[in-house]
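All protein chains of the complex are present and in place, except for one that has been dropped.
A, B, C, D, E and F are the chain letters, set down in written order, and residue numbers restart from 1 in every chain.
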């Protein structure tokens, strides 16, 4: 999940989510960065609406309920 | 929320959540780090079982209910 | 949470939520006040409608309903 | 609610909830302390497991709703 | 909770909820009555429509459901 | 409901729920006690785990919800 957290730091700060940026963040955290994972992240997030996902998380706390329904 | 995500990166990577580490991460993201907020974060997380705090659902605003109905 | 409670005491008493006021309350409680956390609190509460937040909390238990419906 | 918040400040800080402590806190907030209310508070909390009490929902459980929908 | 039950007994019986009445009831139960709590109870109930409070509690749980459905 | 309230006063105070006790409480409230009702109450509560019944009611709101939906 570190790769996702890194992407969200950039998103929150209004910065572009690039390979360099993500690698820089994780590297600064002392993590051994897997190049391919970063590449895969960038490619995948290109088609993800992060703002939408964040909104969904606000009501997702109730994820428990569906099972009941 | 960037400060929280920085803490999550360190937690996931099994690294200690220190001022230096958090500042390093956010700095690498090109964010102008607010010293005070970093210190406040470290202080707030002191003694907190992070794994538990992450899991425990902190229910968000219930603007949800109307939408459901 | 002590910091939040201090702010709520001031709010309930119709007093202004300032660094000095919060520090005073927590100091009186014999707590070693972390300046940074006080500052972070004041900053975070800036622009927040506390009365509204308090009202919203009343129905938080209903967070369960949305997903179900 | 100030009296209750004061008790919670002490609880959170691991301090004993005494008349002096509560009065001190509210006094520092510039509130005119009602002795009786403080005494009633201390008496009510005598023997109460606060950590447990905090968890028990004051509002009737709405775990109900999901099943309904 | 004993104090509130005493108040509810008086309410149900159409009697006035006074310090003496409440103290009398709890004394008859063999309870060591805490004067402060009785005073606090009377003060808290001042101006409260008990019948209304009782009604509200009965539908509190059900009021949630319609929102869900 | 006065009879129930009386029983709960005794329960809360850790006292035994007996005919005398209940009659004493209601008498102190200036209520004309119906002996048979007291007897019926004591008989009905015999062997009942009141603490358990109260806990169950915390989620009993569920019974109400389906009816509403």
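Here, a residue touches a chain if its C-beta (ideal position, glycine included) is under 8 Å from a C-beta of that chain, and two chains touch if they have at least 3 such contacts.
The definition used in the following text is that contacts and distances are computed from a predicted model.
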item: Omitted chain, identified by the protein name its UniProt record gives, among "Type 2 DNA topoisomerase 6 subunit B", "Large ribosomal subunit protein uL10", "FAD-dependent oxidoreductase" or "Diol dehydratase reactivase subunit alpha"; value: "Large ribosomal subunit protein uL10"
item: Interface residues of chain C (partner: the chain not displayed); value: 1, 3-5, 8, 40-41, 44-45, 48, 50, 52-54, 56-58, 60
item: Footprint left on chain D by the chain that the document does not show; value: 1, 3-5, 7-8, 37, 40-41, 44-45, 48, 50, 52-60
item: Absent chain, residues of chain B that touch it; value: 1, 3-5, 7-8, 40-41, 44-45, 48, 50, 52-61
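In the analysis below, only the chains that are shown with their structure count from here on.
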item: Option reproducing the contacts of E-F, where over half of them reappear, out of C-D, D-E or B-C; value: C-D
item: Where chain C and chain E are represented by their mean Cα positions, the distance between them in whole Å; value: 30
item: Multi-chain contact sites of chain C, meaning residues that touch two or more partners; value: 59, 61-69
item: Residues of chain F defined as touching chain E within the complex; value: 1-2, 5-6, 8-10, 12-13, 15, 21, 24-31, 60-61, 64-69
item: Contact footprint of chain E on chain D as seen in their complex; value: 36-37, 39-41, 43-44, 59-62, 64-66, 68-69
